[in-house]
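Then we have chain A:
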Amino acid sequence: STLAQSDGAAGEVTLEDPLITNHRVGRKGGRLVTALRAEPSTFNPVVALNIPSQTVIRRMTANLIRINRKTQETEAALAKTWDTSSDGRRFTIYLRRGVRFSDGHQFDADDVVFSFELYLNPEVASPIRDLLVIGDKPVRVKKIDRFTIEFELPEPLAAGERLFDGIAMLPKHILKDSYIRGEIGSAWSLDTAEKEIVGLGPFRMKEYLPGSRCVLERNPHYWKYDQEGNRLPYLDELVFVFVPDQSAHVIRFQAGDTDIIDRVSSENFLILKRQSRRSAYRLRDLGPGTIYSFLFFNLNVTSGKDRQSLRDKQSWFRDLSFRKAVSAAIDRQGVVKLAYRGLASPLASHVTPGVARWVNSELSVQPRSIAVARDLLRQAGFRWNRAQKLVDKNGAVVEFSIITSSSNSQRLQMATIIQADLKELGMTVHVVPIEHRALIERITREYDFEASIMAFGGGDTDPNAQQTMLLSSGYLHFWHLGQTQPSTVWEAEIDRLMKEQVRTIDPVRRKQLFDSVQELMAENLPLILLVSPHILVGARGEIDNFNPAVLEHPTLWNVEELFWSQQRSE
Partner candidate 1 sequence: MSSHAACGAREGEPEALLQVRDLAVHYVGAGGEEAAVLEEASFDLAVGETLGVLGESGGGKSTLALAVLGLLPPNGRVTAGRVSFHGRDLLRLSRRDLDQVRGDEASMIFQEPGVSLNPCMRAGDQVADVARVHRRWPAKRCREEARAMLELVGFDDSDGVFGAYPHQLSGGQKQRVVIAQALVCRPALLIADEPTASLDATTQAEIVALLRDLRQRLGLAMLFVSHDVALLHSLVDRMIVMYAGQIVESGSRDQVVLKPSHPYTRELLRCVPGGAEKGVGPGRPRLPTILGSPPDPARWPPGCRFEPRCPDRLESCGARRPEPRPAGDAGTVRCLLYDD
Partner candidate 2 sequence: MTTEAELDDVSESLLSARGLRKRYTRRGGWSKPLAVQALDGVAVEVVSGSTVAVVGESGSGKSTLARCLALLERPDSGSIRFRGDDLLAANRRSVTAARRRIQMIFQDPASALDPRWTAAEIVGEPLRIRGRERARERRRQALGAMEQVGLLARWADRRPRELSGGQRQRLAIARALILEPEILILDEALSALDLSVQARIVNLLLDLQASRDLAYVFISHELSMVRYLADEVVVLQTGKVVERDTVAGVFNEPRHPHTRELLAATPVLERAAAGGG
Partner candidate 3 sequence: MRWIARRLLHGLLLLLGVSVLTFAFTEIAPGDYFDEMRLDPRISAETVEALRSRYGLDRPLHERYLRWLGSVLRGEFGHSFAYHTSVGSLLWVRARNTLLLTGLATGLAWLIAVPLGAWAAASKRRWVRALFGGGTSLLLAIPDILLALLFLLLAVRTGWFPVGGMASLDYPSFDAWGKVKDLVHHFALPVTAMTLATLPVLVRHVHASMSEVLRSPFLLSARGFGIPPRRLLFRYALPVAANPLISLFGHSVGSLLSASLLIEVVLSWPGIGPLLLESILARDVHVVIGAVLMSTVLLIVGNLLADVLLYAADPRIRVES
């Protein structure tokens, strides 16, 4: 394997082509404190999954190519430049020369090859691997010379270079041993010595205090410079304090214990806003992010006697008029007002307005109309009994349950609102909050539910990232999982469109294809879209270059550029 021909690396190279950034030049010094909702579970990019871990890891590591969170376009990172072959299957990446890891060791193609080997090895079972497996075949990586690598995709992939954003480059000299021992999964865990965690990001690990905080310090070997030739980052230290409770985040921000805050809930945002006149912080409502919440019905094919009542109800759920009526009855404005205090946007497409590049702007939000809903139901053969309850053709009373995750109060609120809305249609709805794992098990494995409210989002904005949900065979195709053949015409059509857009390199054509997909989704309502919450962030007024974006990580994506415009009085 690649490891066999290890350490053939030649001598030292000085940083010949640093990345020169283009932003306001800042001043060095200071410490930035921010809170994490949970403690990172690992510092190992190979196995890291949850947001807290990735938030920390991404400040300590770098990618070959990254997606600019603001423009949502790709830009050079460790790769100085890259070439894409005309069929979109082959990428040649030219590394910056003389880049060093935070321990001073030089970074070159061997590290890249090593990193991909880790990610791709099925034994390691890295969650990243799935990104690099396209149509059942993994990406091929080839070292051309010390600073050039060639990647070959098994199939053409539109916007394939976006893949590199999620893949951190790892130091071969540090991780080689544990990889050979087969213990890469538990390398760089929480009890690893701080010095051993080495990366290419703007910061490196200084101190980790279990349960309370982790402190990163400036990486002295970072490869970005500002226009005046100062090496980035500006900040001396970046501190993550672990604060499990949402409210506590706000409290600490208010108290000045933390300097930057993201993922503020709408209520808390309003509280902060009320006080911001008095205090020195800036709050930003970035508008809808990539998250879309939706109500969906169980359209899975189930067997077994105990599911008989579900199958009876599915005759309603499969009825498009029924779904349309439900959608028409939902007071999305009410949801925005009550569950998000106005800081959310009702949705027309499952692509949110936050993804400006891809959203189909032709689609419009369905206004609430009980009359329309009633008409739809009546035409579909539903009636109302004397007690004003909705009954179907067979005289069965329409009654179903909506399960939601008990740990998410917004979704619970939405369910409660929908419950009241549908009551006006004569439907009896039970809201059943259940604990998250139980919910997932019911939806993904047992298909034992009637309807549910969930939300998707995050990750890349590119349509490719939505395949798992949109393709009828996708494992996030929650309303009907495990299909070998598309079970409806429109699902077949979506499958076709999605497969086509993957292969289409032309961005305009791709957009057209994806617009059609959105239309089909909106017409057939497998997901009854609700709202997209706004991304709400805040930062202390003295933080300069603060340039939040809706993509992950909203406030720290450009942490190397942040600086204290005046030394904080302490």
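Some points to look at:
In this section, a contact is a pair of C-beta atoms (placed from the backbone, for glycine too) under 8 Å apart; a residue touches a chain by one contact, two chains touch by 3 or more; residues count from 1.
The set was built so that all candidates are chains of the complex that A comes from, given by their letters.
On a predicted model such as this, the values are computed, not experimentally measured, just so you know.
This complex places one of the candidates 1, 2 or 3 in contact with chain A: number 3. By the touch rule above, chain A contacts candidate 3 in their complex via residues 31, 33, 38, 41-42, 44, 47, 49-50, 122, 125, 127-131, 133, 166, 185-186, 189-191, 210-213, 215, 239, 241-245, 247-248, 251-252, 254-255, 257, 407, 435-438, 440-442, 444-445, 454, 456, 459, 465-466, 468-469, 475-476.
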